[in-house]
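Only one protein chain is missing; all other protein chains are in place.
The letters A and B name the chains in turn, as written, and every chain counts its residues from 1.
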Amino acid sequence: MTSLPETTERALGLVIDLDTCVGCHACVVNCKEWNTGGYGAPLADMNPYGAEPEGAWLNRIHTFEVSPVDAPASIVHFPKSCLHCADAPCVTVCPTGASYKRSEDGIVLVDESMCIGCGLCAWSCPYGAREMDPVENVMKKCTLCVDRIYNDNIPEEDRVPACVRTCPSGARHFGDFSDPQSNVSQLVAERGGFDLMPEMGTAPVNKYLPPRPKAKPECATTTTPASVQAEVGGFLGWLDRALEKLGKD
Amino acid sequence: MGGDGHNLELSPHVSDEIRKTTCYMCACRCGINVHLRKGEDGQPKIRYIEGNRDHPINRGVLCAKGSAGIMQHYSPARLKKPLLRVGERGKGAFREIEWEEALTLASEWLGEVRQRDPKKLAFFTGRDQSQSLTGWWAQQYGTPNFAAHGGFCSVNMAAGGIYTFGGAFWEFGAPDWDRTELFMIFGVAEDHDSNPIKMGLAKLKDRGVKIIGVNPVRTGYNAIADEWVGITPGTDGLFILALVHELLKAGSIDLDYLLRYTNAPWLVVENEGAADHGLFARNEAGEPLVFDRQEEICVSSKDKAVKPALKGQVTLPDGRKARPAFELLAQKYLSDEYAPEAVSERTGVSASQIRRLAGEIAQAAFEREVVIDQPWTDMKGERHEKMVGRPVSFHAMRGISAHSNGFQTCRALHLLQILLGSIDSPGGFRFKPPYPRPIDGQPKPHGGCKPGEPLAGPHLGFLRGPEDLLLEDDGVTPQRIDKAFSWDAPMSSHGLMHMVISNACAGDPYPVDVLFMYMANMSWNSSMNSGGVMKMLQEKDENGDYRIPKIIYSDAYNSEMVAFADLVLPDTTYLERHDCISTLDRPISEPEALADSLRWPVVDPATQGEGRDVRGFQSVLLDLGGRLGLPGMVREDGSAIYKDYADYMVNHQRRPGVGPLAGWRGKNGDQHGRGEPNPEQITRYIENGSFFEAHVPDEAHYFKHANRAWTDWAIEMGLQDGPVENVFQLYLEPLRKFQLAAEGHGKRLPPESHRVRIKATFDPLPIWYPPFEGQQLDENEFPYHAITQRPAAMYHSWGSQNAWLRQIHGANPLYVPGAICDEAGLVDGDWAFVTSHHGRIKVPVRRMEAVNEKTLWTWNAIGKRSGAWNLDDDAPEAKKGFLLNHLIHELLPPKADGLRWSNSDPITGQAAWFDLRVRIEKADPQDHPVSLPQFEPQEDGLEQPADQLTYGREWGEGT
Partner (left out) sequence: MHPAISVIFFTVTSGAGFGLIAMIGAGMPLPGGLLSAFLIPALAGGMAIAGLVASTFHLGRPERAWRAFSQWRSSWLSREGVLAVTTLVLFAIYTLIWMVTGERLFWLGLPLAICALLTVYTTAMIYAQLKTVPHWHTGLTPLSYLAFSLACGLVLAGSLGGHLQPGSLAARLSFFAILIAWLVKYLWWKRAHGASLSAFGSTMETATGLGAIGKVRLLERPHTGENYLTREMVHVIGRKHASKLRTIAVFLGAGLPLLIAFGVWILSASTVWLVFAFVSLMAGLFVERWLFFAEAEHAVSLYYGGRED
């Protein structure tokens, strides 16, 4: 069924902290290596050593430059994968029922054995979360590592998406958004987590945390140190007094 | 079956076996879990690589490079068999030979040279981490010409730190991530210590600690910094000294710390014009003197319970005058020369920002001091009830060190740390065992050479003055081919690998017969003036013989350098080899633990590809050592002692009881640090995840430079053999000794041509001077700086053969500040010519605002020679990628007297990559959009790679 479940028991997803992401691509590549040997078809690469190498990836990092009016431009590294939307248009447009959202946990998946590779789901997604595999010609997307998070064959502490487990800078968090007490819900509440393109009405589950405000070069100087040079005897006079004080301790 | 009627296996089989080893996708040395699963051919194949959660370096995380290890291991650029050159050098035409033939040939070449004139072998290694073996091998061979790549990497950072406080960043020490209250990071893109820094930054973000990034380019770590100081390249020293100026002016320095742990109170002789002017006043035992301000007498700095003065001229017992080093220091930096207003224009940092940052540093250090309830005893026997720290920490790397003023800049940064009292105090910088290792615990360099005999000691070390230079009897001619430890670069503790090929080609100071290199891409991204180096490697003498007659090169992959070798020894991939990351070299320790680690063949090369016949380079080196009969490598009967590198790792003893691996020593494997070899040692490492960790006692967690408990533990662990004094050298006397020589004092005097420069740059207190290249050029002609940054997802040249990583960085644009774009009429997608005093390159352009306004930059080492690494001749790396190296010469522009200095730091010889000055102009849009220069495509005998890759197909559920 390509209809969306009315509710899901849980709403699993990611919080991505743009304040912490250094753009190292660890999540990107670890995702690739986990998934190319796992769920469904491999993530193929065409002309891997040729003039135009190009493959399917489930997670990519964009780099944006943001220019405030009154401060120097800054850089934001921006990881992006499927947001597992509550109102996922990619599911309802699917003509075959291959695209579905799990009622248990809200994960949006493609049943590759049913996919005809029409690409309409990718067209319906504003985020660019779906990529057609160039060899198997079926739609690939982030599975939230559904083959890890419930996998009895791996240690319990590792039952998180590969991108979360590998992220060196702690910029990715995994959890249940339907539970207001969960780590992810708390982070979103504390840090003002936001949706990407809310105007699309997709109600993404994944949330992004904004970069914290940056100090401006010319911001107010409340901490300018006093000058001891101006005191009696200048610097050396201060030194005498300071040493004397030290001697008494 | 999922609940939605779809077939979904939630618990698929992952792997048949997990083998734990050490990553080698960069120099960070993380622990990895390699998941193996049977492949289609029935052989074990790598299913997945993840970080090892127990590992001290990475605690389970793994970067992009590490995660792409599968593609590195199965790279189609892997060499398969030993190769013997058949065509002209540089072409890449070889014939495959058997190992026996290769090793016989190599030992003939090397043996003949050893018996005749061992210095005619130049043996230099690149990014390997086996210097304790390769250095020892070269020492036993007897050539003075050995070094690794430190000279063109970050020797300023390492030497500046060791000389100043017996440590440095990265492998030597780390910020106290858990306690620091302010963190400042200079000139670091992704370089070394990649995962620990990211993990550390995450901790700071968690605690809301302010991060200040000082870097001309605002990417990566600087992107997430709370404040960015977009400094002009090469001016970091000036910026730091302005901070010092402000802190001194405010009295925001830790005087108690300076008195206890530094040479601030040591008396400096004032005897203008004499041979002792500026040296420390010492007693007969050679101990530096201080002036006790209460007793008002000169006493040894080593005496207990002295109350040293920090100012005032003193008359020494022999009547000479002297003054505490601190007063000289204060006078120097309080001068208006270092006032924020005076440095603002040069550094590109406003005076108000400098002043505010100094205030924030002072506030964090002195108003948020960290106190740990941990009693400890210092080296003078004084008991302290608490550990009190100044929670300001710093980290720096190549951005500040790869300049011709880098040594002094690194010293300036350490001066700042020490004035704040933040070296190895809670919240500051922390040493990692075996550090601290101050100069007094470090060897001096060894040279000289006699046919058939080993060298007297290790090649590399830390000289104390001109007397330790490695010069011929004339007092001028360098003993070493790279001219390390000569007047050109006296304190070149890591050698000058970047000068080896040009010196050897020019026969200056002498030609070599065999150039032997390992894992160093000298004909491409590891050299300045890459095109010139390629020519030198091909250059022939009047008889038609190559000027560098024989080149032996070992590499696992078909790099650009392979094409220039006469004999190629194919190395294994990192998953097929033994390696040790040893306490004899630079281990993987963290501040609270001594740790070392190893690699082992988690897969057998014979099962990893058809016809694959490769050997780990270190095993090959030991084999050659055996064939050459090198001392320590053969028994009396001439048979080889070590079967291979693994055998050496277990059984070699550098000193009795101390070997390459520290863990599980002794017959029963129950001793750590010191103990007899244990035949089961490697097995014990593997069982423990391929690393060993010994925790530093709580009492020794901080103040290791002066901590009795630390010293006792370090001796017990075999890190040192006795107590070593470690007084932080704010005033660095060895530098003053060189100045004195330049002033005409002493037995060994620099040539006249060198004197002005040595006098000016070898200041015993950190100074700043403009980078040389900029000084010698017309700023109007070359108005901009050009630098590189290392991308986080690529390591040197290795990454481009990696099918996954090369999709992320397949080409590199030149990032150009918006204002320069507007002036030059450049928009995204345009091509431009960039010109330096040495060369001209053509590059694709991208506009950027978040960058210093005078700085152009690009990613490091993305550009490739066409045909190298088994990539398509038209690979984007070759056609759109480029190297800045073509613009950088190994020599500076000629001076008025026609002399050309090396483009290096005058003190250490560190290659001054980041001094580059350029101009930019738009290329004709109609012109062919290909980067320039281009070179003849490199040939190879490797199989053409497949045009599609579906890795892991055999394990997937398929569709």
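Going forward, a residue touches a chain if its C-beta (ideal position, glycine included) is under 8 Å from a C-beta of that chain, and two chains touch if they have at least 3 such contacts.
Note that the structure is predicted; figures quoted are calculated from it, not measured.
When the full complex is taken into account, the listed residue touching the unshown chain is A:E54, out of A:E54, A:E104 or A:D240. The missing chain, though absent from the display, is touched by one residue of A:C31, A:V76 or A:V188; that residue is A:V76.
Seen across the whole complex, the unshown chain contacts chain A at 1-3, 18, 28, 52-57, 60-69, 71, 73-76, 78, 80, 89, 92-98, 114-120, 122-128, 131-134, 136-139, 194-201, 208, 210-211. Taking the whole complex into account, chain B touches the unshown chain at residues 807-811, 846, 848, 850, 876, 959.
Everything that follows uses one rule, which is that only the chains that are shown with their structure count from here on.
Chain A and chain B have Cα centroids lying 32 Å from one another. Put simply, chain B touches chain A in their complex at residues 2-14, 37, 47-51, 53, 58, 60-68, 70, 76, 190, 194-195, 198-199, 201-202, 205-206, 210, 218-230, 246-252, 255-256, 259, 293-294, 307, 309-311, 327, 330, 334, 349-350, 352-353, 355-356, 358-360, 362-363, 792-793, 801, 803-808, 810, 848-850, 870-872, 874-876, 879, 945-953, 955-959.
The residues of chain A lying in touch with chain B in their complex are 1, 17, 19-26, 28-30, 32-34, 36-42, 44-55, 57, 63, 65, 67, 72-77, 100, 102-104, 109, 111-115, 134-136, 138, 146-147, 150-154, 157-158, 162, 165-171, 211-212, 214-215, 217-219, 221-229, 235-236, 238-240, 242-243, 246-247, 249.
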